[in-house]
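Notes follow the structure.
Missing here: one protein chain of the complex. Every other protein chain is in place.
Right after this comes chain A.
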Amino acid sequence: MPAVQETIDQVRKIDVDQYKYGFETEIEMDKAPKGLNEDIIRLISAKKDEPEWMLEWRLGAFRRWMTLEEPKWARVQYPEIDFQDIHYYAAPKSTPGPTSLDEVDPELLRTYEKLGIPLREQEILAGVQKPAASELEEANDNVYKSGRVAVDAVFDSVSVVTTFKKELAQAGVIFCSISEAIREHPELVKKYLGSVVPTTDNYYATLNSAVFTDGSFVFVPKGVRCPMELSTYFRINEKGTGQFERTLIIAEEGSYVSYLEGCTAPQRDENQLHAAVVELIALDDAEIKYSTVQNWYPGDAEGKGGIYNFVTKRGDCRGDRSKISWTQVETGSAITWKYPSCILRGDDSQGEFYSIAVSNGYQQIDSGTKMIHLGKNTTSRVISKGIAAGFSQNTYRGQISAHRKATNARNFTNCDSLLIGDQCGAHTVPYIEAKNSTAQFEHEATTSKISEDQKFYVMQRGIPEEEAIALIVNGFVKDVIQELPMEFAVEAQKLIGISLEGSVG
């Protein structure tokens, strides 16, 4: 593909684009024809060997979707998406259910290796790439003790491999692709799928319900503390495809699970669509920690190409004393439209949202959270750090609401924005709604730039400007980085540095 290569070369030359995951994997693909209609949905359902009820569920969502209009309220601008010009199903040809790593196309494995995903258990046991600094030694120790990660890798439309399955099964934890769950655990899927994000929820969630192709399924039974971190790695590879994954995590009474999600895509000069739905359900005393490092291809320096990321993520603290915590590091995507939310239904339940959103080039981010306080004595905490550079637009949009019966609802929100350069914009749009006199809401937001004093202080110690900025920015986002699991914290810090390169001068 000379055209693509040319773009890449051009970008390299001007040394702005630092997207290091921009390679493409050459694998024979099994693709559905472009376009969306009931036949395509039947095809997806058949490919996945799904039961009849699942097909009906999809078709119901599709019919609903046909009646909906694309939402326009977000602060993002993009040309009309042609939903008929997308492949809704693409799978690497060699993957009718691999049972072990040896059966997986070695080309695929190499892709993941390039991405640095610890697919092979022994690699994981070796821990994270050893950070040079000694300050991390102690932290590393912890990683060695607890830091094994089970990975579900999703390539375009299909989950290609899930690791550590056996060990997880011993603990009673189910961790598999959602397609497998639909086949193997239909009663669980039937009970919980769509119970947090109904098929009628919003335009993109409804579309996802109709055409989702894969994703992860996690079930942690009563009283079980999941023995390792669970992780999914998503990658869009095939040209002209959309990725629609669906993740469903259920934590039964008194259980705990920590889940990580990472995303990348190759560099292309066209826009690709990603519309995921994530549903979390926490029953009494359960806790779910969900972390995302989103690094989809953001487009080149002229704003060409990149992923359109329209994601619906919602957690339901259904049980009393349950807790759901979202942590996200958003550095990629041309457009991000994403509001991980918590419905605090159970009494004494807790919701948390920690976010870093970095935009550079022509990226547009409209992201934030919703904390819906329904139960008594519910608390929520929102920390959002937005960093805008280049020509990007970075918006925090959030909603905090306490309903009539939510006595003693408590929220603390802090959203800070940092501007680097005078061509970008940072915006804050919080909605705060109290219908209960015992509610206590605090919200604060600031916008500023890196002060010359701060920069001078760092630079006079011999640190070049770009590094100085990265250092200050990392200080700015520290509160959120601390919430990430160790493996991701290191990656996230590097990623922020990379994303901001070229933003100075």
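Note that a residue touches a chain if its C-beta (ideal position, glycine included) is under 8 Å from a C-beta of that chain, and two chains touch if they have at least 3 such contacts; residues count from 1.
Methods note: contacts and distances are computed from a predicted model.
Matching "Protein ImuA", "HPr kinase/phosphorylase", "Fe-S cluster assembly protein SufD" or "Organic solvent ABC transporter ATP-binding protein" against the UniProt entry of the left-out chain gives the name "Fe-S cluster assembly protein SufD". From the options A:Ala426, A:Ala470 or A:Ala492, the residue with contact to the chain not on display is A:Ala426. Of A:Lys31, A:Lys304 or A:His443, it is A:His443 that touches the chain left out of the display.
By the touch rule set out above, chain A reaches the unshown chain at residues 73, 404, 417, 419-449.
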